[in-house]
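I have a structure I would like to understand better, so I am pasting it below and will then ask my questions one at a time.
Heads up, one of the protein chains got dropped from this complex, but the rest are sitting where they should.
Residue numbering begins at 1 within each chain, and the chains themselves are lettered A, B and C in the order written.
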Amino acid sequence: MHSLIALLHLDGEAARICAALAGLGAAVAQVMKGNFNGGDLSAIWDFENEAAYHAARPGIHAILNGAGVARADTAFFGHGSIGVREQGLSTGIHRTLFLCADRAASEARLAQFEAEMALMPKYIPAIRNWRFSRVIEAGGELPWTHVWEQEFADTAGLMGPYMLHPYHWAFIDRWFDPECSDWLVNLRLCHSFAAYGVAILSN
Amino acid sequence: MHSLIALLHLDGEAARICAALAGLGAAVAQVMKGNFNGGDLSAIWDFENEAAYHAARPGIHAILNGAGVARADTAFFGHGSIGVREQGLSTGIHRTLFLCADRAASEARLAQFEAEMALMPKYIPAIRNWRFSRVIEAGGELPWTHVWEQEFADTAGLMGPYMLHPYHWAFIDRWFDPECSDWLVNLRLCHSFAAYGVAILSN
Amino acid sequence: MGQTVYLIDDLLAAPGKGRELLAAYRERYVPGGVARGMTLEKVIVSPPVWLEEASNRLTILWTVEGPGGWWGQAAQSRYDPAVAQFWASIQDLVVSRRRHFGAADADVAELADA
Partner (left out) sequence: MGQTVYLIDDLLAAPGKGRELLAAYRERYVPGGVARGMTLEKVIVSPPVWLEEASNRLTILWTVEGPGGWWGQAAQSRYDPAVAQFWASIQDLVVSRRRHFGAADADVAELADA
């Protein structure tokens, strides 16, 4: 399975754009406050394969490049490391992180980064469902290399346990920290979260 | 130039043995208290070359293996890294260390050890004259690999500044410390010092 | 939440550069760290003699209060170009450096139960 996530910065007409995205099969939700470079609207499509994505792409791009959209960050990816703890979770918060691992790194270090990221949920039970994927096609501010999606029961799970757990700040974060010698990820990120009202990662 | 140092453990007849060693051209002195495995008598010969040593060796060995000598540790060496701060120092203390660097080590690590040892006098001014040499031929308890000779103005120089300086205990000593990962030198050493009344290292 | 969290800078100075490295760190890094809410607890020089031919190691312990204190300093340092500039500026003074984050072993269980 593949997915496309688009984070849209709007300059008007939210309702019409929202409807247009949904009309093309996206789950759409308003991005919540507390995001960082996360846009105003988030839209997620699932595709059986790349061909299905290529067929849908022109219509989607027409919206993303159309009236009312100031800018969009996009990432199309094959589903990577997936975990489901809470099947059918539809009332929670879905968080999207676009990151660009563009600091010089060997394939071995990149693999280490990915393995450590994928283990976050093991240490942080507040992450109910998750998906960590390499990007196939990116658009927007940076050539995003990875998409990290997590579902929490509520925003408290994201703001509290997720941020407070030492696996996060004392271990994983060094890849994101220019003060650490392992620094790997561009400081520009898209950190976005929203309540879709439907199950995204365990549908 | 080459030298031979012999550290003799006696079981009698010190005066006769002392005279016999001196008769073969050695500077001889009684080893002072505070030594560690340093013997009772210390004898030092200088030789123009290896051939001269080989010519003298049978006579010397006859004494070392003769009556009154329980055991002798010996090291014959070409003069290595030499430094003279106090030309003609004859009233000081000459210290001899036989060591056996027998823990597995690359040639690069061995070279690092030797370079760091040879720099001790730079940091520790109490070392007035010095000579640090690789052993060519060893006898006694262990196959000694290196001889470290130092002259101090007095025993206070050896016991005080030499032991107290951080270059010694916090840097060099790790090569001698089984608790440090750089450990290189066998715990059995000959640490011997004596007052010869003549200049040994700046004659 | 109030556990002491340690930020440890483990800097292996370039041979002969230990003293210059420490001076640069004290002059151009410490004030900013303090301003970001960090407390400088200790600077340990190993061995405690400035070496000219070999490397001194600097073990620098900072503390902050809990994960909140940790994120507080990170949020400030990450987007402050002066911090990145400092680390770039000392590149020739170090053989290697590592920053790691820890806590007293007695606090591990409580922190990891977040």
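Here, a contact is a pair of C-beta atoms (placed from the backbone, for glycine too) under 8 Å apart; a residue touches a chain by one contact, two chains touch by 3 or more.
In this text, all values refer to a predicted model and were calculated from it rather than measured experimentally.
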item	value
Touching the absent chain when the full complex is considered, from B:Trp45, B:Tyr123, B:Trp175 or B:Phe193	B:Tyr123
Touching the absent chain when the full complex is considered, from C:Gly33, C:Pro47 or C:Gly69	C:Pro47
Residues belonging to subunit A that touch the chain removed from view	115-116, 119, 122-123, 165-167, 170-171
Missing-chain contacts mapped onto subunit B	123-124, 160-161, 163-167, 169-171, 173-174, 176-181, 187
Chain not shown, touching residues in subunit C	5-6, 8, 10, 22, 42-50, 57, 59, 100-105, 107-108, 111-112
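The definition used in the following text is that only the chains that are shown with their structure count from here on.
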item	value
Distance-maximising chain from subunit B - centres being C-alpha averages	A
Distance from subunit C to subunit A - Cα centre to Cα centre, in angstrom	32
Centre-of-Cα separation between subunit C and subunit B, whole angstrom	44
Geometric centre distance via CA averages, subunit B-subunit A, whole Å	70
Junction residues of subunit A - those touching two or more other chains	none
Numbers and ranges of subunit C residues touching at least 2 other chains	none
